[in-house]
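Apart from one protein chain that is not included, each protein chain of the complex appears where it belongs.
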Amino acid sequence: METYGWLLDQKRCVECRACETACKQWNHVEIGVGVRYRQVRVYEMGVFPQVRMQAQSGSCHHCENAYCMKVCPVKAISRSAADGTVQIDQSKCVGCQQCYAFCPYAAPQFNQRTRKMEKCTMCTDRVAAGIQPACATLCPTGALQWGPWSTISQMGSATTDNFANPKQTTPHIRFVNEPYPGK
Amino acid sequence: MALTRRNLLKSTGAAGAALLTAPGALKGFDEHFRPASAVSAAATKITTCCGVCSPACGLQATVQDGVVQFIEGLPGDAHGEGHLCGKGAAGAGFLYDPDRLKYPMKRTNPNKGFEEDPGWMRISWQEALDTIAGKMKGYVDAYGAESLLFITLPSPDLWARFINAMGIVNRVDHIDVCFQTDRVIQKYTTGGKTWCNDFENSKYILLFGWDLVTKAKIVYANGVVKARSNGAKVVHFSPTYTATSRMSSEWQNIKPGTDLAVALAMINVIVSENLYNKEFVDAYSNFGQYESQIRAHFAEYTPAWAERESGVPAADIARIAREFAQSGGGIAPAHKKTLCANYMNASQLVHAISILNILAGTVDRPGGRYFARALAIPGVDAVYPPPAYPAKKGVRVDGRDKLPFVQETDTGLFSTLADGMLNKYPGQIKMAFWNAYTILGFPNPPRIEQAMKSVEFMVAMDFIPTDTVSMADIVLPSAMYLETNDIVARDYQAKYAQTVARTAVAAPIFETKTAGYVAIELGKRLCPDYFKLADGSWINPNTLLDEKAKRAGLGVDFNQFKAKGMVEAPAPFVPRTSFATGDANNKCQVYVPQFAAKGAEALPKWHPKRDLPSEQYPLYFLTFIPGIHKRNTSENNRILNEIMPSNAVILNPALAKTMSIQEGQAVVIRSRAGQIELPAHLSEIIRPDAVMVAHGFGHRSRYLGAAGGKGARDGDIIADASIDDFLAAGNYAGASCIMDAVCNITPIA
Partner (left out) sequence: MTSDPQELGQLYSGLAHSLLEAPADDPAAEREYYRLFLSPEGAPCPPWQSVFMAAEGETPRLMGPAHHSALAWYRRYGFEPALETEPADHLGLLLLFYAHLLAAEAPEAEQALFEVQHLAWAPRFIERLERNAVHPRFVALAAELALHL
């Protein structure tokens, strides 16, 4: 089974949030109910003027060892046999938010209207049609890339600043941490 | 739900009737329904252009049953390079904003104010246009064309024709104002609009305040990413650490308003150490002709002096100047107008920046600022030559005729408009027509609001009910960029010509219309000779578009061009050797004798920013446009609003500590202009002697369902200006004074 994942080159991220709004559009994610499948989080580090910033576009990383699946009391979260993605079955979800509590990446989110959990699906409909997820398709600078995990997992580093220890859940995201060439 | 029908069903048990598709027997059914047409269920991808900001990136809209489902980039497009930013991808949020203005309306309650019910009545376009034309004619007959004021965002050629035909002199247009200072400076230093930046071939990029990465225009953001990937050095001078700083090789935490001092000192170093590109400077600039004046002029602007003004270490200024000059591909880009360093002294700053580019020898050279090789699309006046326009007569209320170089470009001044209307020429303006602009776009919005209350008749054309709409007598609903057709040339990244079709993805919703339609309809009523063709027919916007496409060589008509989507003509880049600056030898001008001839400075001199910190107002007040929003037009887009719904006052924790301000605590910000209240956001990205507030928030119209009543207006802290202030400050190119404010803050317990 071919599985997939993301490669995030943070130095290329300009915080434009095309990944976020593209996701929202493609997946018809309801607005104003507290659900954003993908979010660009900006972290500040250091003290002025020795300040640094980091932008991290994140979503559900469809972990190999997905805590959310383990803790769901009604078995609403399962792994797709087709592509290894982790999916929430809306008909089974009871909105207890256990998955949110245990996810190191705050990926599952509570829809205040339906009172159920939702999260990134990895645009399985697009992937099945042979195109990339909306987020990586729109990203203008190539900061967020997506592809077969067999390739991506060999690239970059497993972690970056402000990212939960990947050894816990083996998330399908890698990071390019090398700086730009030259000075 | 206790439907009457339920009772019926229980009593009669009527059920199981066959589906009836015959025309309704009900009275009035056919007025609102018609037989269904054949509908294709298939989704189609339509090539068109974004309209959120001026590069207008090419895009593809997936449309199903007339409704946009998804928006993505257009492969091969020079601006978006096949992608979009977050605002562009959220285009449907503008198109389907539930608060969109839907029909023309007129006010029936003459009392204006946010507390008044305007008594809106729906009227036909015919009635709206007749009323507006009647009012305009009345005012022109009684008081002359100088009694009319047009404040517009887009200025399509049809508008320009109407405004010229009417002899309207009072016009403030965002596009003009946005381009103004750079336009004046480039006209006389390089001979035109050198606002394409060849970042990918640059070796050294100097950013004076311009937060170009954060603003998320893809063409700029990608340019910097490419430059750095190619090993270029990028230096960002900015009082705050932003995404641009993060993406730069070096960030210099500069004192607000002193970019000019650093630029002058860099010229000092490059000239005194003879580091300039001698080959280019000798062949293509007037440096040699004015060498002694130039050397003498910049001698006083030493790095040590600039360090005292700016806080940037003298050694760093000298080093950066040397690195820049010797990099073999230095570029100091300027935004169309005045960079983010949008201070009163930006006329001089833009001149200094232009000189740096000339000294680097990269004007219209690889790695430098270059002229767009864009396809010239004929305007309406080229397609249908108009009769001679009347001379523009009358008083410019914004006082721009006092600035000869601004007057030459026939542009207007936002900052001085309120002062002109209220103090210099009270009562002169009888009628104001606003198109796609809100009072939030002005410094000190309460003053422009007051000025608008002095106007007898006001029209607002917009797509959502902005604060301006609340003050109008007639409201015209505007079509969106995704509902219109046009021909859009690439001119931000244009080493060769590339042109993209803007194609309506759906018919304009409700009764919305374009600004071009309004120009033609008012033209028919008020200046018919300019809108009537030789055969007696009126100008038709569709035929006009066909003619433009044909004459530009894009197709036999617009439809054929539209089917292509994009037309390009790859050609080698041939650097210019002649620069139409007015110089006798067609050279770039470092020293601008034309400026001196009209009382401006031939070489940029140091001027401090307008307001400096004082005992009463000890803090710099900065403002910025967040990357996820477009000026003051996108806050009601529900998709974008969800990401950033409001603003805060951003201040350094060290400053907060001295005043015992906690994160989220309400803070009052005061300046000589006014005061606002916002929650505090503590951040290490800003100097402890400054505070910063995002622009675009504080819409008061409570009818903006998402944006209304959220946040506060940065502009309330920024004093507007009189034309005398501009003259006193030597602001000959009309730079606005957006970043010049100082303030104090008080926490609310």
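So that you can tell them apart, the chains are marked A and B in the order they are listed, and the count of residues begins at 1 in each.
In the analysis below, a contact is a pair of C-beta atoms (placed from the backbone, for glycine too) under 8 Å apart; a residue touches a chain by one contact, two chains touch by 3 or more.
All of these numbers come straight from a predicted model, not from anything done at the bench.
Of the listed positions B:Cys49, B:Leu101 or B:Val691, the one in contact with the omitted chain in the full complex is B:Leu101. From the options B:Lys233, B:Arg576, B:Arg638 or B:His695, the residue with contact to the unseen chain in the full assembly is B:Arg638. Screening B:Ser470, B:Thr484 or B:Gln498 against the full complex identifies B:Ser470 as the residue touching the chain left out.
For chain A, the residues in touch with the chain missing from this view are 30-32, 113.
In the full complex, chain B touches the hidden chain at residues 1-5, 7-9, 11-12, 14-17, 19-22, 24-37, 39, 65-67, 92-93, 95-103, 105, 108, 117-122, 465, 469-470, 475, 477, 507-511, 638, 701-706.
Basically, only the chains that are shown with their structure count from here on.
Inter-chain centre distance (chain A to chain B, centres taken as mean C-alpha positions): 34 Å. Of all the residues in chain B, the ones that touch chain A in their complex are 69-73, 80-81, 83-90, 92-93, 213-214, 216, 218, 221-222, 225, 228-233, 241, 243, 245-247, 249, 253, 627-628, 638-640, 642-643, 652, 654, 683-688. Of all the residues in chain A, the ones that touch chain B in their complex are 11-12, 14-22, 24-26, 31-32, 36, 44, 46-49, 51-55, 134, 137-142, 180-183.
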